[in-house]
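In this view, the complex is presented without one of its protein chains, the others remaining in place.
Think of it as A and B in the order they're written, each chain with its own count starting at 1.
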Amino acid sequence: MIQGRDVVTLDTFTPDEIRYAISRAHAMKAEGFGMPLQGRALAMVFFNPSLRTRASFAIAFSSLGGTVIDLTAERDIWNLELRDGAVMAGVAEEHVKDAARVLSEYADAIAIRSLARHDDWAMERRDLVLVSFQKHSSVPIFNMESVLEHPCQAWGDALTLEEEFGDLRGRKLALTWVYSPTARPLAVPHGAAIMAAKLGMNLTICHPEGYDLDHGVLDLVQRNAREHGGTVRFTSDLADAATGAHAVYAASWGATNLHGRPDEERLLRSRHTDRRITADLMAKTQSGRFLHAMPVRRNVEADDAVVDAPSSLVIRQAGNRLHIQRALFAEVLA
Amino acid sequence: MIQGRDVVTLDTFTPDEIRYAISRAHAMKAEGFGMPLQGRALAMVFFNPSLRTRASFAIAFSSLGGTVIDLTAERDIWNLELRDGAVMAGVAEEHVKDAARVLSEYADAIAIRSLARHDDWAMERRDLVLVSFQKHSSVPIFNMESVLEHPCQAWGDALTLEEEFGDLRGRKLALTWVYSPTARPLAVPHGAAIMAAKLGMNLTICHPEGYDLDHGVLDLVQRNAREHGGTVRFTSDLADAATGAHAVYAASWGATNLHGRPDEERLLRSRHTDRRITADLMAKTQSGRFLHAMPVRRNVEADDAVVDAPSSLVIRQAGNRLHIQRALFAEVLA
Partner (left out) sequence: MIQGRDVVTLDTFTPDEIRYAISRAHAMKAEGFGMPLQGRALAMVFFNPSLRTRASFAIAFSSLGGTVIDLTAERDIWNLELRDGAVMAGVAEEHVKDAARVLSEYADAIAIRSLARHDDWAMERRDLVLVSFQKHSSVPIFNMESVLEHPCQAWGDALTLEEEFGDLRGRKLALTWVYSPTARPLAVPHGAAIMAAKLGMNLTICHPEGYDLDHGVLDLVQRNAREHGGTVRFTSDLADAATGAHAVYAASWGATNLHGRPDEERLLRSRHTDRRITADLMAKTQSGRFLHAMPVRRNVEADDAVVDAPSSLVIRQAGNRLHIQRALFAEVLA
């Protein structure tokens, strides 16, 4: 159903395709999976460091019998030129079109992590590294978190929520900004919002002023909610967001209009140190589950009492990364 | 016999269990071993760099059909919080309890290397990173060298000595401090001493004043010697230690009471540049074998004539790391 596809943005997948991969992950968890990727190779390219994603991608692919090669584009050894027709007399020694075409000769799929590189959100949101690899590669591309999206995180979260609730249509998800001393990427909340809209959930997005999600992503969320029977509402009040929710998804993202100005962003952020998920807040939910993509700053983003509660799904969320990615690899490379 | 166990400290293994793993290593060397770990994964987490241990652990696990993922907690990307209940508003972005639980979702075993982090030996010797992973992980933990112990090194050394001597009870081992311009960790001599005591050897520990092994480890060594029919004696005289020994194990460890004060330690150390294993010294032994955990500073810690002599077991020791670790993986994950 999704054979040969890029897993770059959830935008390209229908709700049926999303549910299909989830059902495959369920089935593979229950029935095992053999070695369908024996003789196949995955090239993982990291423009930014990663541990959780690196581990879960590598183990998912290898557990199917495949070979994983880990390429870290660090220490400036691999400055890629992204502009077509550039006269490459500067620091960039290789054009992304050549890097993508060569890796396509070696590997059956390429996974990319590429986060912020620019001082300007309008430029940043174009996700040029990922998009350029996608354009020039001749094998499927997997997004291991880019500026705009983290589709495998969202897909694993959806698997986790379906394990709890079954069909997610009409379930209430509160996506809530919480304080952290450092701004984290927007990819996780973006993915969570798009996924909720695709699966017909009733989504509440809660954040302080200045912390809107990317406008293009919000358009995508609204459109998908309309098409698939979900709703989207916004609030800046945490208690309002939590009240009646079936799940509270905490995340701490940066202010896009202060992108590239970390001191100003930190100042704005510092006005909201009280935005933390507490047991009292969770008591306002409908036996709400707690979600977080990790790493979580305990007692800053959420209290120990929340993270360690039986209703916390954070460890299962992390574990399901492995299972959904295994299903995606098996289906895309089938 | 040791299925599901942590390989963190030799303290938790009986002499019979130690001998059992050695016999398994012998058998696997002779008869081969198949692919019993197909579909299983090992997460190796390095808080300190490693080459020999990294290579031997990774090849041991993969040669049994398993998948190895190598996580280096370097460049400050993964500062772990170790304190329960901490308000995580500082540099640590993830609590060790979450890291350990998430890795337990991905991997069937976790191997940890974590060396000195503190200025104070009393704090250092608690080995908090390793102990915290052990506490929170739900899969077996393997120690790839910690502050206090390097059990797989000691286990491989015991395999090497048994290959030479058969039963080690009553054999004389001289564990001797030698000069090196840099203080090396205590884990190797600690493990060698505990192992000798467990296996009923007659152990001589030889070092200059100020270079006592850790007091807790010494208690463990004394207690095990009493229980298992070995003896322990101390000397500061190299010739005395070597005389009549069946094996001389050279190592160059730091002074714990100067831990965190490297300039003072270097000064103390510099008074003992003459402590080097020479052919003359080896002539005092009973055809004694030479042991070193490597890397060895030739002609500083031991002369070329000693390292390259037929009685030198250093390469076999290194090679047996692979064999004992393969046996341990196979048995623990059986």
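Here is the rule we go by: a residue touches a chain if its C-beta (ideal position, glycine included) is under 8 Å from a C-beta of that chain, and two chains touch if they have at least 3 such contacts.
Computed from a predicted model, the values in this text were never measured in an experiment.
Check B:V87, B:I315 or B:A334 against the missing chain and you find that the one touching it is B:I315. Contact with the chain that does not appear here is found for just one residue of A:M88, A:M123, A:A239 or A:A283, A:M88. Although one chain is not drawn, the whole complex shows that of B:G4, B:G85 or B:P295 it is B:P295 that touches it. Although one chain is hidden here, its contacts on chain B can still be listed: residues 49, 51-52, 54-56, 58-59, 62-63, 70, 181-182, 294-300, 304, 307, 314-315, 318-319, 322. Annotation for chain A: contacts to the undisplayed chain at residues 39, 41, 43, 67, 69-71, 73, 75, 77-78, 81, 85-90, 93-95, 98-99, 101-103, 105-107.
Assume only the chains that are shown with their structure count from here on.
The centroid of the Cα atoms in chain A and the matching centroid in chain B are 40 Å apart.
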